[in-house]
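Heads up: the structure comes next, in structure tokens.
Missing here is one protein chain; the remaining ones are kept as they sit in the complex.
Just so it is clear, A, B, C, D and E label the chains in written order, and each chain counts residues from 1 on its own.
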Amino acid sequence: MLLHLSTWSEVGQFLERSKTIVIPIGSNEQHGPTGLLGTDWLCPEIIAHEAHKGGADILVGPTFNIGMAQHHLGFPGTISLRPSTFMAAIGDWVRSLAVHGFQRIYFLNGHGGNIATIEAAFSELYAEASFARRPAGFACKLRNWWDLPGVNALAQRQFPVGHGSHATPSEIAVTQWAYPDAIKSANYAPQVAGSGPIREALDFRARHPDGRMGSDPALATPEKGGELVRLAVTGLVAEVAAFGDEAPVL
Amino acid sequence: MLLHLSTWSEVGQFLERSKTIVIPIGSNEQHGPTGLLGTDWLCPEIIAHEAHKGGADILVGPTFNIGMAQHHLGFPGTISLRPSTFMAAIGDWVRSLAVHGFQRIYFLNGHGGNIATIEAAFSELYAEASFARRPAGFACKLRNWWDLPGVNALAQRQFPVGHGSHATPSEIAVTQWAYPDAIKSANYAPQVAGSGPIREALDFRARHPDGRMGSDPALATPEKGGELVRLAVTGLVAEVAAFGDEAPVL
Amino acid sequence: MLLHLSTWSEVGQFLERSKTIVIPIGSNEQHGPTGLLGTDWLCPEIIAHEAHKGGADILVGPTFNIGMAQHHLGFPGTISLRPSTFMAAIGDWVRSLAVHGFQRIYFLNGHGGNIATIEAAFSELYAEASFARRPAGFACKLRNWWDLPGVNALAQRQFPVGHGSHATPSEIAVTQWAYPDAIKSANYAPQVAGSGPIREALDFRARHPDGRMGSDPALATPEKGGELVRLAVTGLVAEVAAFGDEAPVL
Amino acid sequence: MLLHLSTWSEVGQFLERSKTIVIPIGSNEQHGPTGLLGTDWLCPEIIAHEAHKGGADILVGPTFNIGMAQHHLGFPGTISLRPSTFMAAIGDWVRSLAVHGFQRIYFLNGHGGNIATIEAAFSELYAEASFARRPAGFACKLRNWWDLPGVNALAQRQFPVGHGSHATPSEIAVTQWAYPDAIKSANYAPQVAGSGPIREALDFRARHPDGRMGSDPALATPEKGGELVRLAVTGLVAEVAAFGDEAPVL
Amino acid sequence: MLLHLSTWSEVGQFLERSKTIVIPIGSNEQHGPTGLLGTDWLCPEIIAHEAHKGGADILVGPTFNIGMAQHHLGFPGTISLRPSTFMAAIGDWVRSLAVHGFQRIYFLNGHGGNIATIEAAFSELYAEASFARRPAGFACKLRNWWDLPGVNALAQRQFPVGHGSHATPSEIAVTQWAYPDAIKSANYAPQVAGSGPIREALDFRARHPDGRMGSDPALATPEKGGELVRLAVTGLVAEVAAFGDEAPVL
Partner (left out) sequence: MLLHLSTWSEVGQFLERSKTIVIPIGSNEQHGPTGLLGTDWLCPEIIAHEAHKGGADILVGPTFNIGMAQHHLGFPGTISLRPSTFMAAIGDWVRSLAVHGFQRIYFLNGHGGNIATIEAAFSELYAEASFARRPAGFACKLRNWWDLPGVNALAQRQFPVGHGSHATPSEIAVTQWAYPDAIKSANYAPQVAGSGPIREALDFRARHPDGRMGSDPALATPEKGGELVRLAVTGLVAEVAAFGDEAPVL
């Protein structure tokens, strides 16, 4: 069930049988010479929507499409929130969902650079309850789609060389599978990009002139993307069900 | 051109011929017994993407899908930012775009409740320049899709009675045209909902038990939605072009 | 009754017969070659105090004299809050009044540039209640003095040409009526100023070199100001009474 | 010269001969059984305006009428900013004045409870320059009106017993002199109120049931108020002149 | 009892016999040619820990070692919080302690530049309760170590000339007594430094080239430091006991 294509009363009915919601969350940022700017929010959206299409009784919320990508601001098209803004926005999403009675808020993440800030946002939310000596009433969970059971392993098998950590062939393959009309090609060198620390945007662009980090995105194919999506969907559905079934400690 | 389906170098090339970008912005909130929770962000997205599909050389950014909907929080599925969070997020979007050299940031809005906060956000951005005694380097523009030339008038002709101000047949028609598989029906009464002031969520739900304000959404049809979209697209393309051509005063 | 010239026990007694308070709110900003920097906070203060002098049993709070005027910072004497600061301050005023049991907080506004931010501030206040699933306990109302019944129409009759939107002859007439010793004169050209978008301060001053927007302030006279004040007072007293009598929905 | 009754070009002319401005700042809060809620902002306004009327070539800005009075919120009519809001607002006032070239911002204060926050606000402003390794471009000064040369000593001679620290006969005398129509009387006991620590509002009201701290406000007379005003005016004019003449160290 | 060298259950046991905690608070900032950068946080830590070593049944929390020192940022090694950050951090310390049931939070301060911001932070904390019409549940107290009974008088007797207000021989003597291996010497002139207003860092360094304000730190000796510490410890223990014994008014 896609929240944005549902009515409020349909969501109300869903809440009678489940208190769990899945929020795809990512980033809109450069993804090398051939990767789409939307890659990091498209991937979790593709996977979560595919789970819905496949018949799972899960509720998928709107996609949180802008994340923490300050280091990519040296490349046109990147849009980033500061971590403090990102935390405030995640906070308001979660508080809104908690108003309705959602107790399990599952973020399916598509961007490594989001992880620290999302976890800090969870702590900021929990801290309200902790300082007030009361239960929070909800639990948040962050899962990167590539960390769903078996997915990383599949990607390593698919791309034993040149997977890298940004503009990876696996994430690009996922978008190729879902958006075949938007497959791009480009010449780039070296075939496998270098790596290095992540700091401010000018430093990043100087280290990674075409935006890739350790990857060879030309390895991506729509077929490999489809394999990744199917495996991720299986893991997602199982994990969301387990999260929903988790017995509260309080 | 859809930014999220483009590479950074494609956006870089676009910037060589235009400094203007269109951001669909809306809200995810209850829309009465039959309206989709995504209505307010889907409508501007539908119109802007349709302009792109129709061949206009415009750049459409990701959709800003969560806005200021605190008064709708009494209905399941509504997600709202506080105005202060909304302003911070709009600020970071605009600052990101300005980093790349965008000088004309056009927000196509789908939610009346967003207007005040978006305008306050623009002032917050401009104030940085004003306090620093320097040019801002960019101009922001807010346009509600129903205020594009002729659109309101068409909606009044289409729905002379029961248009109202929330969960209107016009906005629902637009989503019906774009998402025919998600057309909903429901019984409700009275046929045309009442109206009243907008305050906190409990007050709102007490005044508007099914979420409508002054509207009869059963009047919506996909055909009427298509008419609205076509007219809005024409207005959007013309207005974005004029905005981009505006001579800077500084 | 003027709050600042009352004791706390007098306010306590007022609260036994009414839960409504009027707050004049405006801005301190350039008003063209002849307008006073205080025009926008003086006008609502003049009208509200005149209502008190005329015998109405209303409670008028201190004047909120600095608003959102970032675009006027290119002209000496303008003092502006950023929207975020303005919202925080309005919030604390309202929270303070709510502590005492005021349930109807009526802001009589004198500055168009304040509107968006004041409404965003109201939403920020209501959102506290909405996120907490509780009633707010108070209602806020914003009214521009020129939108009081009949006032705009009178101004259009008084100044059929050259009223404009900033440094208008109507607002200057009101201050002339109240502060006859502070009537200014100046040469300026063109007789009726141009108009344009409102952005950052440097842009604004480049478009509006003497500060006027579409107005010919030389048309103002103290007599016309008196007419405007008298009409506004009537409207204010009636509207405040109606606001106070409004039945709560919760 | 009163800024709010001047035009922007008059302020521009003033800036050619002086870079100094005086801002009356106070609080709107309970002042015991007979004191006016506006006492703390009226006193500095009265003194600064009297200096202007007496012919001093000083520029007096609008009165900052709401300060830090959280501990008085247990008494109707008190309006308080949180310290963080107060600091943000003072910051924007000073930044606005600095935009115009004011280099000496003199705050004439009427409320002891404001002192800490105003000084913290100055530090927050200076810190912007300090972190940026640049000069601030302006200097701020805080002066309580009762600390102007000789004023405290006069008040001690006028009220050797029962002066106290809140709702003092000296501040009430100043408002009596300026607002003779708003002189109040009340029975209260004990004649001289007790004192104690200042904490949250409920604690404060429990310790100080009628709002006084150590004072007997019945001792106030308009004549004594006039004496205090005259002495304060002399001190203010001299101190403002000296502040303006201070040679910059940078 | 030192909190950081205790277990949570030991603190739990302490709370059964006392609700009072002592927090040493200071600043890390330049202290002239011979003073340690840590002087202002070491002094209150030394005194509070010495009280503990002497057998007093007090609970001493971790030292809050970075304060408001923006004006010293022109000298290497200074670390400062902005006042707004400082207030937020003090707030979280106090809120944390209040969660555990501490009702008397005593800050032993070592830096004059902290005073305004600490008091503003207390007001910010109390304001939460005041706006919510509830008791705060705790009381905060700020005491500069030099204001403990007799300490200032002793310092004036020890250093009748050249005590000054920053990098004073008394505070340096305290650190010499506690850290005899870190006694420094340097040539400087004039023997007694000048004084002046405190503004931004560049201004401060221009006025006070070696960092001293009115002091001759060469007068410090470890013995005099020991005398000061012993007297301060006596005062601290007595004052903390009295604070803990204070009867609540609510």
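Here is the rule we go by: a residue touches a chain if its C-beta (ideal position, glycine included) is under 8 Å from a C-beta of that chain, and two chains touch if they have at least 3 such contacts.
What you see is a predicted model; the values in this text were computed from it and never measured.
Trainee: Taking the complete complex into account, tell me which visible chains touch the one left out.
Mentor: Those shown chains that the absent chain touches are A, B, D, E.
Trainee: Among E:96, E:152, E:221 or E:234, which one is in touch with the chain left out?
Mentor: Residue touching the absent chain, from the options given: E:96.
Trainee: Over the whole complex, note the residues of chain A touching the chain we left out.
Mentor: Residues of chain A in contact with the hidden chain: 68, 70-71, 73-74, 80, 82-84, 87, 113, 115-117, 119-121, 123-124, 126-127, 129-131, 133-136, 139-140, 196-197, 199-203, 206-207, 249-250.
Trainee: What residue numbers in chain E mark contact with the hidden partner chain?
Mentor: That gives, for chain E, the contact residues 3-12, 15, 28, 30-38, 41-42, 61-66, 73, 75-82, 84-85, 88-89, 91-93, 96-97, 99-101, 179, 182, 184, 186, 201, 211.
Trainee: List every residue of chain D that touches the chain not included in the displayed model.
Mentor: 130-131, 133
In this text, only the chains that are shown with their structure count from here on.
Trainee: So which chains count as neighbours of both chain A and chain D?
Mentor: B, C, E
Trainee: Please identify each chain that touches chain B as well as chain E.
Mentor: A, C, D
Trainee: In terms of CA centroid distance, which chain is the most far removed from chain A?
Mentor: D
Trainee: At the place where copies chain D and chain E touch, is the share of residue numbers found on both sides over half (same) or under half (different)?
Mentor: Same residues, largely: of all residue numbers at this interface, over half are found in both copies.
Trainee: If you average the CA atoms of chain B and of chain C, how far apart do the two points sit, in angstrom?
Mentor: Distance between chain centres, rounded to whole Å: 29 Å.
Trainee: How many angstrom lie between the centres of chain C and chain E, each centre taken as the mean Cα position?
Mentor: A distance of 47 Å separates the two centres.
Trainee: Report the inter-centroid distance (CA atoms only) between chain C and chain D in whole Å.
Mentor: That gives a centre separation of 24 Å.
Trainee: Listing for chain D: what residues touch at least two other chains?
Mentor: Within chain D, the residues that touch at least two other chains are 73, 80, 82, 84, 96, 99, 201.
Trainee: Pull out all the chain pairs that touch, please.
Mentor: A-B, A-C, A-E, B-C, B-D, C-D, C-E, D-E
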